[in-house]
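Yeah, one chain of the complex is gone here, protein chain that is, but the others are all in their spots.
Right after this comes subunit A.
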């Protein structure tokens, strides 16, 4: 969109590097890089090679403080690298590499290097690079198996796979893993050849990012994407070259219906962009109370979204900020069932920054929201499931740590709330987060829209499912309802009412279940202290676990595993409080979880509410901090504060590497489970 301003883009940046290692003579190197394609990890890799570095090292760059004094700033992320390119590269960028002879060697005292290595406390597992097999029979959910690949290798251009990819996916994303896996079991077991003996360097750069040339190997002569699963597999391991994100992300986000050629895609995007502009003109012109409310809300929040990023570090009235605001407001008003929710701006920001065009970013946002909308529904069901699943995963992978968290009454893992709501977008520096996001999106099976991607939820609009996150007062709401002309039919739908009246639900629960009472009578509950999830979350979680463990089927809506994942939120929503509550004490609940193995976890189409890899990212971060948390005997608050301090500071490569390894183990276990249950009747979930 016109008006969006980017920092000056230069083609070449010259770099001078000084390497210091203990008492050894410093070494120097000079080279030049293209800032558009040089990421932090590429730079690290280059430096490692240039100086033949064996040990860990830190990078800093020479900058000038406000008084013009030279100062060495640490360079820890893509974010820092951008800052270095922008602010300190005239006439050349001066870097300093400090190699550490020993892991805990002394820090150079003239630098304020953050002690990020301090937290490299991951158990020395023996991860191996994992890889999708791309087995065509598993066309909905590619299985990631493990192969031993010691060096990052360029992706081989596989000429085979003539396949039936064009078949329109009827239930693309949601089909049970079992149904597809069982048919191909024998093949899969052959493909899986785990080799856990090779130790991988924690921080080894991933595979090189997908390049332009390589991307073209996934397109046929008319530009049609021929191997969407393989493309995802490739990106899962290496990410996308930043210069290529604009194009590739639209595939990953499921913007295009399947089978479109290059020209068709361009026409489609143009058409969609126009459609957006019309919607925007129409809906932003609305002057209803609700529209005003949404506008104000969005306005307040875009002014607090990624403002330290160059793109948004602009005056409040700048077109970049307005663009973000327009996207969110238009979406909210055209999707009244979910409307606007805090956190959405964190999702929209990377799309706008990457697409560099408001309309295209909007289209991508709609595609993304199709998947993550449940995160923002007032019923909290999706988030409840995610917490529950993360808890199960923790029990399974880190029982000792989980035990510790129980002792600290921190087993609810609520300090991971932001991680899961925003799919960890804020946990990494901005450009690292982009890498993480594309890798995570690639872990999901393709789910192209059947026809056109919908930019407006006409069903919700027709049903007038207006829940706008309105003032909290119900009386207030009812008044507003009376004033708005069409509100009378809102109350016809019990579901929509459920959405609209969270407070009342809360009250009902609270009044039937007095806090004071259970504070005194039930020492188990009492023992958990304050951080009990709401009754709602509690009863549902417990219920869920019970089903999980006993494999009991029940009539509850999520045991059929279908409705809750259908993108149409309101239909899928389960009115709260209607689930049978087994009222188990937390202790019983815990006991049940203790025997969990990877194979007893929910299958990938359900795990993490359809995004299992996200859980493994969370798990990895938790594990990386396990030692320090336990060593320093952190309590609930300390743990939460500890993680709050690490916002935007996690090491994206380490986290992704470890998460991929763990995820592969999980998928392997799931396969084996389906192998053993194959032939023993219908699947148990």
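Criterion: a contact is a pair of C-beta atoms (placed from the backbone, for glycine too) under 8 Å apart; a residue touches a chain by one contact, two chains touch by 3 or more; residues count from 1.
The rule we apply is simple: contacts and distances are computed from a predicted model.
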Per UniProt record, name of the chain withheld from view ["Probable vacuolar protein sorting-associated protein 16 homolog", "Rab proteins geranylgeranyltransferase component A", "Ras-related protein Rab-2A" or "ETFB lysine methyltransferase"]: "Ras-related protein Rab-2A"
Identified contact with the non-displayed chain, of A:35, A:239, A:343 or A:446: A:343
Selected from A:87, A:322 or A:409 as touching the chain missing from the view: A:409
Candidates A:376, A:607 or A:663 - the one touching the absent chain: A:376
Residue among A:77, A:217, A:254 or A:305 that touches the chain left out of view: A:305
Subunit A residues that touch the omitted chain in the full complex: 297, 300-301, 303-305, 307-308, 341-343, 345-346, 376, 378, 380, 383, 407-409, 414-415, 417-418, 421-422, 426, 469-473, 476, 502-503, 506-507, 510-511, 515-516, 519-520, 523-524, 526-534, 536-537, 633-635, 637-638, 640-641, 644, 647
